[in-house]
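For this depiction, one protein chain was excluded, whereas all remaining protein chains were kept in their positions.
Labels run A, B and C following the written order; every chain starts at residue 1.
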Amino acid sequence: MIDKENNIFDTVKNYYNDYGFRAKDLKREGKKFIGYVCSFVPLEIITASGSLPFRVRGNIHEPITKGDTLLETIVCPYYRSVFDLSVKGEYDFLSGLVIPHGCDSMVRSFSAWSYGLPFSYFHFVNIPSVCDESSFEFFDAELDAFRKSLGKFTGKAITEEHLRQAIRAYNENRDKVRALYELRKADPPLISGTELTMTLTAGSSLPIEESNDLFDQVLTEVKGRGKSPLKKGPRIFIDGACLDNIELIKLVEELGGNVVADTICNGARDHFPKTDVGGDPIHALAHRYLDKINCPKTYRANRAGTFEGDIANRFGDVGTYAREFRVDGAILYVYKYCDPFGFEVPARKAYYQSLNLPLLHLEDIYSAGTISQLRTRVQAFLEMIGQ
Amino acid sequence: MAEEQKEAKPKKRMTATKAAASIGPMVKEFITGTLQAKAEGKQKVAYTFIVCHHEEIFRALDVIPVWTENFAGICGAKRDAERFLQRAESLGLSRSLCTYALCGIGFDQWREELGQMPPEAPWGGQVRPDFMISSGQILCDPRSKWYQASQQFMPDVPIYNIDLPYPLFQENRDHREALGYYHQYIVKQLRGLVAFLEEQTKKKMNYDRLRELVDLSDRTWNLIDETYKLRRAAPCPMGTGDAMNTMVPINFMMATQKAYDFFVDLKKELEEKIAKGEGEVENEKYRLMWGGGLPAWYALNDFNYFNSKGASFPVETTYRMVAPLHEMDIPETKDPIEHLAWRWLGYWTFWYDKAKKRPGSEPDVERLINWIEEYKIDGVVMHEAFSCRTWHVGLIWQLHQLAKIYKPIPVYMIGKDGQKGKVYRELPSLILESDIIDITSYSEVDTRNKIDAFVETLESIRANRAT
Amino acid sequence: MTSYFAGIDIGSTMTKAVILNKGGIASIIGPTGPEQRRLANKVMEEALKKASLSFPQITYIVATGYGRINVPFSDKQFTEITCHAKGIVHLFPQARTIIDIGGQDVKGIKIDATGKIIDFVMNDKCAAGSGRFIEVIADTLEVPLDQVGERSLQSKNPSKISNICTIWAQQEVASSLSEGVAIADLLAGVHQSLADRIIRMVNRLRVEDSVIVTGGGAKNRGLIKALSEQLGHKVLVPEDPLITGALGAALMGKEIVEKARQNNTPLETKERILEEIEIL
Partner (left out) sequence: MSFVLGIDIGSAQSKGVALDDQGPLGSFECASGGNFKLTAEKVKEELFSRAGRSADNISRTVATGYGAKLVIFADEIKSDIVCLAKGISSLLPSVRTVIDIGDLYTKVLRTDGHGSVHSFILSGKCAGGSGRILQVIAKVLQVKVDEIGELSLKSKKRVEFNTGCAVFAETEAISRLSQEVTKEDLLAGLHRALGAQINNLAERIGVEQDIAMTGGGARDIGLVQALKEIRGHDILVPPIPHMTAALGAALIAREGLKR
């Protein structure tokens, strides 16, 4: 397990590079892992079922080959990579897979997943696109159906008590992530963006207790640091979707920028919102996942009646983080073919302008092959901020 | 990466049926109609999307729907979408996103900037709406993001976003278990829509009128189904090329007497043609199915090219947005809203039970298989439009499944007489790649080469079978 | 002591060097090849010769361009975007939009009233949207690169190039040529096609006057014509568009030195030795 003698970041790196090795070990011990994509799958329910959630991820260094035989190339490149790795057998240790309605790429490929992969359990969680009262009723029912279906699969009914326990464990995890982010407020930040994203990614391959343990150790290690691993430089914010590899962040930091905050799916978007305790746990989960996760997928009506007011409501989290983490510039990183984020680019651009925050918009595919193209853009952007 | 540039204006397409030929003027009429209504200001005009199956609600409240996908399609068919697409691109929207939406947003931005219609706007242009009804359903992300993006340029125009989900097909899950809460949700969403429209129009919903309209479109659904089934005849009297016209009443005119009458006429026309043995193609050699994908609107002439090679298209999965109501088990209800919600769910889950019975199948595949048999299909043609995931992701997989079911696995079909028969079939397929309205993605030479090769393939299979 | 600043721009096609002192400019241009490191040495040597200076006299050296990391003796590297902007603003203080057309990259840069970059765009890696497109076609038509612009201006009836892919377009042009289409018409068509691609890209910046086109592509009058026609803006071109990146690099160096002197901070520079490098 975690080797205390070593620097904890070696362990993190291991988990990151050999993603899933711990899950394979645990599987040998008889544990069941349920894979998932996107931030919308309630992990608490999976954990409460006695199985362990595992975030399946892509690999930008691996060319997409087999996946293309079953899935069109007009799908989100990140998602294609995840699919490709899966059909290549990378995640064969999983017992099941849960896919939510995060975007069209997910919905439309559900059949290809469920027929193309050897898992014995598949489940699709529908997520409302609007957030009114009836949406919550619906989502409660949908989550309840998920709970029942998973319970049937594991052969053990999921009780409210199980759910409460899981909610506690995940809230704890989110507190720790918050604490890690706090360490980025120093200038230069005490923890680099690369380290942080690697840690969070590692965490998403572990059972929640182990993830909590790992984050604790990272916290201790970093707090004990005399000095930052980074030099002072422009403080960069990453705004975007499913960014589960460190290459972009690493690139920014190599070129002298410091990544200090984000909205990415395996960053703040997913890890900041907590679940309310007390009350009906399913309802609390429905509330957390539908309302508290700020994803472009969910439509929130323009109550202000003006464009400026609307973007302030929709993207307010960006402004808050930008102030909190004293950001100098932002990178809006969107994948080609990503509809939910793609349509927001003009509005987000306008929002950054209203904050007076320089913005670099990158449209990318999920491949190591584009790094050299990104390099020039990122370097020029950092030079632009530094003018 | 490669792209092709704008081409000359398309030649007018020859249709096989009179009915299809009458569509052009009809569309023009209702586009100019929306402009006129706006000018008169008596009726409210609303941006909205097709395939939401609740136009009865608009019509009952005298709201005029402006189908934004339709307008984008017209720009595409006139080969005049590029300038609007470029405008959208210059706002920061990627070309990889739904080009209907890009065209619409580009147009809206331009119109709002000018305070009047952009120069030489197709058919007078798209009217500024009083409000917009988008639909965040399980169907298409762009439809819940598009109007939000347009609102940047007209923030005073309110949006009502309505969720219309349906349970996704899952092999080992009985969708019926979920129908209850889906239905409840949809009903509440539709009631929300009614409330929103009442507020906007300052009118009260007349539920008797609504019920009549729902009844009218129910009858139209059945009539369309009957009419389209006539295309099973050999030679096939009307092909997909024409159906890309006759989709207009199905998608833009439901709940009107005009749509109903249109299909009465079309049905008569088809019956006459069948009686005379007239086909879409003079000498029908191959029967193809348009097995998926929205058409390339600027290249509808490709259907005629297929025709010129003796290939007809008796059936298409695209835009056949109705299913026979009597084959669905829709619970009886007096409440038209409840009925709409059931009809919605019935439509989307129509193939679920059948699909469950065939190993390896899935609703979309099941529909292909059934229609291949019913319409005696020799080959499947699909179009992968790069910018729309909704209708174009999953096609390759469907063909894979189809190939599996049709080749190594014998297919058991229940014949008319109730006898089980074993069929082996090999079914060639062709995937065309371009876009719905972005002509830069299209190459006529390339497409026609592919069509040639495909028809030669059909020919060689037939020759082989003969020996 | 007089200060001299050098800028060196290793582009995908051309390598350029500029030496600067009190407004005086010495510049030199050579082709880029596999031996980038040696080339950097060579153009530097020649630029020094031209400026009648010895290497140690150079106060600061900045490298830019696609091969900027292959300049062993540079004190600092900046991207072409920063350097082109710097160079152009120096020459045209009124510049608001810059279009740099290089062999591999085309960039659009937006400048504010104070001369600062506020936004930029770059093309994706497809030769169809770059200067290379013209080179390939010129090669096929056997027209020297420095004549393509003039020749295309003679066209009255530009032909439509329907293929975008450079390779396919090359084939198309070859076929059209054999069918007797005039070279001028083909060239004009190719320029329109490239201009179209470039404009689609820079439109994202909301083009504003004054528009400056620079880089090797700016030497091509046919392309400039197509650009300004399609853009609907008047377009200005620097006298020597190839060297604006290198000039900007030298200016960046000058700024760095001045700032260091002001703040009394030490300057980090490399040893001024032109190494002998052997490659292949």
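Simple rule for what comes next: a residue touches a chain if its C-beta (ideal position, glycine included) is under 8 Å from a C-beta of that chain, and two chains touch if they have at least 3 such contacts.
In this text the structure is predicted, and so the values were computed from the model without any measurement.
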Of C:T15, C:N41 or C:N163, which sits in contact with the chain we cannot see? C:N163
Would you indicate which residue among A:K13, A:K27 or A:K66 is in contact with the undisplayed chain? A:K66
With the missing chain put back, one of C:L53, C:L145 or C:A174 would touch it. Which one? C:A174
State which residues belonging to chain C touch the missing partner chain. 12, 32-37, 67, 70, 103-104, 125-127, 132, 136, 163-168, 171, 174-175, 177-178, 279-280
Could you list which residues of chain B touch the chain missing from the display? 1-4, 396, 400, 403, 426, 428-431, 433, 443, 446, 449-450, 452-454, 456-457, 460-461, 463-464
Considering the whole complex rather than only what is displayed, give the residues of chain A touching the chain that is not shown. 63-66, 68-69, 369
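In this section, only the chains that are shown with their structure count from here on.
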Hey, which chain ends up farthest from chain B, C-alpha centres compared? C
With chain centres defined as C-alpha means, what is the inter-centre distance between chain A and chain B in Å? 35
Between chain A and chain C, what is the separation of their C-alpha centroids in Å? 40
Dist(centroid_CA(chain B), centroid_CA(chain C)) in Å evaluates to 49
Two or more other chains touching the same residue: where does that happen in chain B? 91-92
What are the residues of chain A that contact at least two other chains? none
Residue numbers on chain A that touch chain C, as the complex places them: 358, 373, 376-377, 379-380, 383-384, 387
For the chain B and chain C complex, residues of the former touching the latter: 1-5, 7, 86, 89-92, 440, 443
Touching chain B in the complex: which residues of chain A? 69-72, 74-75, 101, 103-105, 107-112, 114-116, 122-124, 126, 128-130, 132, 134-135, 137-138, 141-142, 145, 149, 296-297, 299, 301-302, 305-307, 310, 334, 336-337, 339-340, 342-347, 349-350, 361, 363
